[in-house]
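If you scroll down you'll find the structure; I have some questions about it.
Note that one protein chain is taken out, while the other chains of the complex remain in position.
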Amino acid sequence: MMPVTPTPDKDDAFHDECGLFGIYDHVDASAHTVLGLHALQHRGQEAAGIVSFDGEQFHTHRALGLVGDHFSSQEIISQLPGQCAIGHVRYSTSGETLLRNVQPLFAEFKFGGLSIAHNGNLTNAHALRRQLVDRGCIFQSTSDTETIIHLIATSEYGKVVDRLTDALQQVVGAYSLVAMTRQKLIGVRDPHGVRPLVLGRVGSSWILTSETCALDIIGAEYVRDIDPGEIVIIDEKGVRSIKPFQKQPDRFCIFEYIYFARPDSRINERSVYNVRKKIGAVLAQESSVPADLIVPVPDSGVPSAIGYAQESGIDFDLGIIRNHYVGRTFIEPTDQIRHLGVRLKHNANAALVKGKRVILVDDSIVRGTTSVKIVEMMRSAGAAEVHMRIASPPTTNSCFYGIDTPEESQLMANNYTVEEMAKHMGVDSLAFISVDGMYRAVGVEQGRQGDDRKFCDACFTGEYSIPLTDHESGNPTQLSLLVEQD
Amino acid sequence: MMPVTPTPDKDDAFHDECGLFGIYDHVDASAHTVLGLHALQHRGQEAAGIVSFDGEQFHTHRALGLVGDHFSSQEIISQLPGQCAIGHVRYSTSGETLLRNVQPLFAEFKFGGLSIAHNGNLTNAHALRRQLVDRGCIFQSTSDTETIIHLIATSEYGKVVDRLTDALQQVVGAYSLVAMTRQKLIGVRDPHGVRPLVLGRVGSSWILTSETCALDIIGAEYVRDIDPGEIVIIDEKGVRSIKPFQKQPDRFCIFEYIYFARPDSRINERSVYNVRKKIGAVLAQESSVPADLIVPVPDSGVPSAIGYAQESGIDFDLGIIRNHYVGRTFIEPTDQIRHLGVRLKHNANAALVKGKRVILVDDSIVRGTTSVKIVEMMRSAGAAEVHMRIASPPTTNSCFYGIDTPEESQLMANNYTVEEMAKHMGVDSLAFISVDGMYRAVGVEQGRQGDDRKFCDACFTGEYSIPLTDHESGNPTQLSLLVEQD
Amino acid sequence: MMPVTPTPDKDDAFHDECGLFGIYDHVDASAHTVLGLHALQHRGQEAAGIVSFDGEQFHTHRALGLVGDHFSSQEIISQLPGQCAIGHVRYSTSGETLLRNVQPLFAEFKFGGLSIAHNGNLTNAHALRRQLVDRGCIFQSTSDTETIIHLIATSEYGKVVDRLTDALQQVVGAYSLVAMTRQKLIGVRDPHGVRPLVLGRVGSSWILTSETCALDIIGAEYVRDIDPGEIVIIDEKGVRSIKPFQKQPDRFCIFEYIYFARPDSRINERSVYNVRKKIGAVLAQESSVPADLIVPVPDSGVPSAIGYAQESGIDFDLGIIRNHYVGRTFIEPTDQIRHLGVRLKHNANAALVKGKRVILVDDSIVRGTTSVKIVEMMRSAGAAEVHMRIASPPTTNSCFYGIDTPEESQLMANNYTVEEMAKHMGVDSLAFISVDGMYRAVGVEQGRQGDDRKFCDACFTGEYSIPLTDHESGNPTQLSLLVEQD
Partner (left out) sequence: MMPVTPTPDKDDAFHDECGLFGIYDHVDASAHTVLGLHALQHRGQEAAGIVSFDGEQFHTHRALGLVGDHFSSQEIISQLPGQCAIGHVRYSTSGETLLRNVQPLFAEFKFGGLSIAHNGNLTNAHALRRQLVDRGCIFQSTSDTETIIHLIATSEYGKVVDRLTDALQQVVGAYSLVAMTRQKLIGVRDPHGVRPLVLGRVGSSWILTSETCALDIIGAEYVRDIDPGEIVIIDEKGVRSIKPFQKQPDRFCIFEYIYFARPDSRINERSVYNVRKKIGAVLAQESSVPADLIVPVPDSGVPSAIGYAQESGIDFDLGIIRNHYVGRTFIEPTDQIRHLGVRLKHNANAALVKGKRVILVDDSIVRGTTSVKIVEMMRSAGAAEVHMRIASPPTTNSCFYGIDTPEESQLMANNYTVEEMAKHMGVDSLAFISVDGMYRAVGVEQGRQGDDRKFCDACFTGEYSIPLTDHESGNPTQLSLLVEQD
């Protein structure tokens, strides 16, 4: 799905769009899927869905909101019987959070039902959609996942894996998929491997999911990461895999390490937490400054701040206190409340920071609106100096591969130099980690290596490795003419 | 949609399945559609939907429940802007009342959006659906209306009216349709004209709707009934009509006169109320019996009872009192309450009926369970004699043309003779109007005339004029493999 | 409670304020109370409540809305265990329908808990309340029933019946009460017997309730009406009764016969339906006019219209058709819908009334706004003449004894002569039954007999037999300073 502009302040961050979970041959398939999705909740909080198959019928439940709020009751789980299930959590801006867009999607085909869940974004979805509509396909959602379903439905091939392969040969973009038929659980990563997908196992049951933290929650063991371009097919004969796509250079999203993934997850056998601490350490090496306190911007800045503190020898301390009860529904009815903005979520620990030289550590700067307010808050709490260190390079470009980012014109780093940004924020100094420093932190000691760089860093460099078909042909981002008011 | 068995007692009646309303070029299109649907509420109480078009976009709102409960607020109406709108009310048993089945349906086509609402039932929907799925169409609902939409989408023709005609050439069954495109409001009746559809006008705006009572509520004037097999196209050039189908004998549903339509409606310029009174009069002629009181079974038996009383000279009186507050949600949690059954809705007017010879007049007998209880109630209130007169012939057969009827095995008249029924009910006498008497009451003085009979009376005679393709080939009535729990 | 002005049109009628039901020593006490309240729903649709006692604890459930919607589930009934229960339905305008005002009220006393439900209105509640607040009582509701509870709590007497008697000696007004303690079910009618209360029996269980229709629904037998000024005490020793109050003239509310009670109820062993038919017959005698049709204003005018028709020999016919699905929630968002007003509920049966001389029969005229619209509707349907006959005398005065009536200035008959009213309504003739005629219809052949008249007819005559303490001292009707937004 194309990025949509969220409201300022409320969402001054990039957002991962989806988390996936599928389990094959387990007596508590749906309950485990609920747990897996709960562990992946950070990848999408707006909606969740599960489809189970009980050997005869597919069952589905979808809801807007959190997994724990809508899927954890006995009543719901008993409505999702069967030994196989797939599930999905998604982030989406409100206007598009129609229940009919909530995944997994399900379709009845000639050969039987198929359910599919998708993490990523197709860059030629609109072009394909137009072709499909021209030949008589009727779309029910604005999700580009439905494009894949229609491509499967209209494929000339006979078997489901062949149809799926045929469909995916036509799409361009970033995607990890989990699909379920009457006989199979299937996982796919796009040829560049932009989005994560791992294989796990609990007892004799197989699991496909976005992150290892979803294996941990159910006590499953990690088996391996699915390869870029790999299709894994799990059925009663076991696990097998095919790689039908032309080989492409690896382009795993480096932002997953910086911000999206949970710190207790391991990606490609590398600890996300350790990468973040290492980023903090590199930052401390690259842009050291004398100070009394290292203060994380809660909560995502904490690991990098710890890494920075340990490298620099300066004390790590909580100079900003977070209100744990910021519900998703604080409506901010009055100007007075609206202007308080960040204070609903954070308060300065004035007794600590007063008179101190403070280094704030944050994961990234998107619009910069939150940063401005946090610096202001530190100043009015009496901080002697306020320095800002950012655990990623400046985000200058939009993502078209499945991350919800503002338009480029709204990215602070797209409009200003680092010096201008520092001035605008009112900090005594501002530094971002270098691109090479970031690569070193993820284990590429020699830094970024051009085409051989292994990671997608387009949001920092503007180098898009996968063609942006729709974007470049000016396709509209509004996929539907229908405005639904369910 | 195929008939589904409702729970006994609760629904011991036939149920019309839908009401339609469309309006072209009116500043308050949606508000008028709300009113029209409210007047048609007796044709379907389970769900309602409206789609409006504002010149740029289609807008839709759908809800389970009554029109007045879900569509009458300013907030909802303002979400349905535009000068054209179509709406739909439907009856359905709970298992199938998914919101995605609620009409009007909407689809985006190559040529633009189209919204469609349907009253009736296709008798070859399953066969068509299988063909469509085979060629790659993906169905989202279990509604046979969606079959029509896919036929339109995959038609080889270019213009919307041609595509619609092409689609309807392929379907078999009973249907009245109202459809809306970006430029047009379209109305259709199937070639046999089974379901009603009328044209009305208020100021310079045109209306298509199921019954004249929906014209009355908005102060619109009745123009004419749409002809069987006619397609009416309303656009900025005015109203025109085509008749592309092969001519078929008229088969208007005679039960609309007996029970479904509102008594203040006129069908084919004949007053429904007058027909019902006439039925009562014919009944009195055909099966007179000495008595003290004519007592209607509330409320549908009232007009026939008045007709019977006026013809027979016996006093019309309320021997059964109805509780006006029987909500749709009386849950009957205990056996005690369940056994009270009919008393939740009705009570005997014991002071009136005690010691009297009573003639009960009811519109029809379906399962007979309610009748048994009402007779019992009259007896225990002290009635000296209880005679039952029914304003329709015995209903021996299911309807496949859009009316929700029980399976034939559950129809009392399918299993018993009139004498057996009388015994089972415990009445002193039981009589139904004759088929010829019923025809006389609707104005066919010579009675039923074989092929030239003009009306569909299959539920009384078992003579189905339109082929029952799906039924005869044993197609399942469950259209989807997906069990949705929204 | 003091009358409050409802919105025009929506509520162009008098409203009874309450229905009572209590049952002693029955295994399904709560389920029976639910049924009883359902049968009494016409006496109050805004809220309902039940308190049960299980031998140890009192349990309560209260809800805004209909009994069937909120009390009929197994879940609710299981939360109301015990062999004794009392229940209450109430009518109230919205601003005052706080859940905390919903009866029965419950209080914990020195001697144990007591629950009480009230139908009527105290005319010195404000004066008493002021005294009670002065001595430190804290009121939680705006209900005058709470005044009785505080009087019981602060009584110097020891036993509950003595305390209740002591409390009632201090109050002035119209009331029927049902109360429940840990040992007893108690019923009371005020010394004038303004509001109804009957004793019934099912098996070995005793019932106290407002109307006999609540006995019928559970198959209970009617034992007798409670006398004015009688306190009935039901406990393990059986039923006994005391009459501690000074004897007062009977003043049963004659409007209960005309409109409030259900037609299948018997009051003082007289059938309400028969009284209404008799009223119609007297009307026909008093103010006959040549006509073609007698048309009831649905539904309350039907029995009188039948009586009128039978007396006059003119045909009874449904010239006005009611929409059965007028929910309580039709919000009327637009002016267009608002102006349609009566058409949401009624439509003219134009095919019937066109060219005819019509006599409309209605139960009463309050503001007259609905009547104006109905006459208009008959005219535009083509009626040749429209005559209006009213089954009660002109309502010229407000009720202070438990009926919700508009202020006198809003009563049409308070402002206009019958001739002026006829002109305003646009009828060809208008006639009300005479006061003496009304007395004859309720069985007092000689008509109204001054002080010996047995009935309260203050709303027709302005003769208030019970002092209006609060009203005359200008006490405010707003009892609370607290505006609650639950």
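Per-chain numbering from 1; labels A, B and C assigned in written order.
Definition applied: contacts are C-beta pairs under 8 Å (C-beta built on N, C-alpha and C of every residue); 3 or more make two chains touch, one makes a residue touch a chain.
Given the structure is predicted, the values throughout are model-derived calculations rather than measurements.
One chain is not depicted; across the entire complex it touches A, C. Taking the complete complex into account, A:L344 is the one of A:L344, A:A384, A:V418 or A:L468 that touches the chain left out. From the options A:A47, A:I258, A:V302 or A:A458, the residue with contact to the unseen chain in the full assembly is A:V302. Among C:D134, C:E419 or C:D452, only C:D134 touches the chain that is left out of the view.
The chain not displayed touches subunit A at residues 28, 31-32, 34-35, 38-39, 41-42, 45, 66-69, 72-77, 213, 216-219, 262-264, 266, 271, 273-274, 299, 302-303, 306, 310, 315-318, 321, 323-327, 329-334, 336-337, 340, 343-344, 347-352.
In the full complex, subunit C contacts the hidden chain through residues 57-62, 76, 79-80, 99-100, 106-110, 112-113, 133-140, 149-150, 153-155, 480-486.
Basically, only the chains that are shown with their structure count from here on.
Of all chains present, the one whose mean CA position sits nearest the global mean of protein CA atoms is B. Once the centre of each chain is set as its mean CA position, subunit B and subunit C turn out to be 37 Å apart.
Separation between the centroids of subunit A and subunit C, computed from CA atoms only, is 62 Å.
If you average the CA atoms of subunit A and of subunit B, the two centres end up 50 Å from each other.
Shown for subunit B are the residues in touch with two or more other chains, namely 76.
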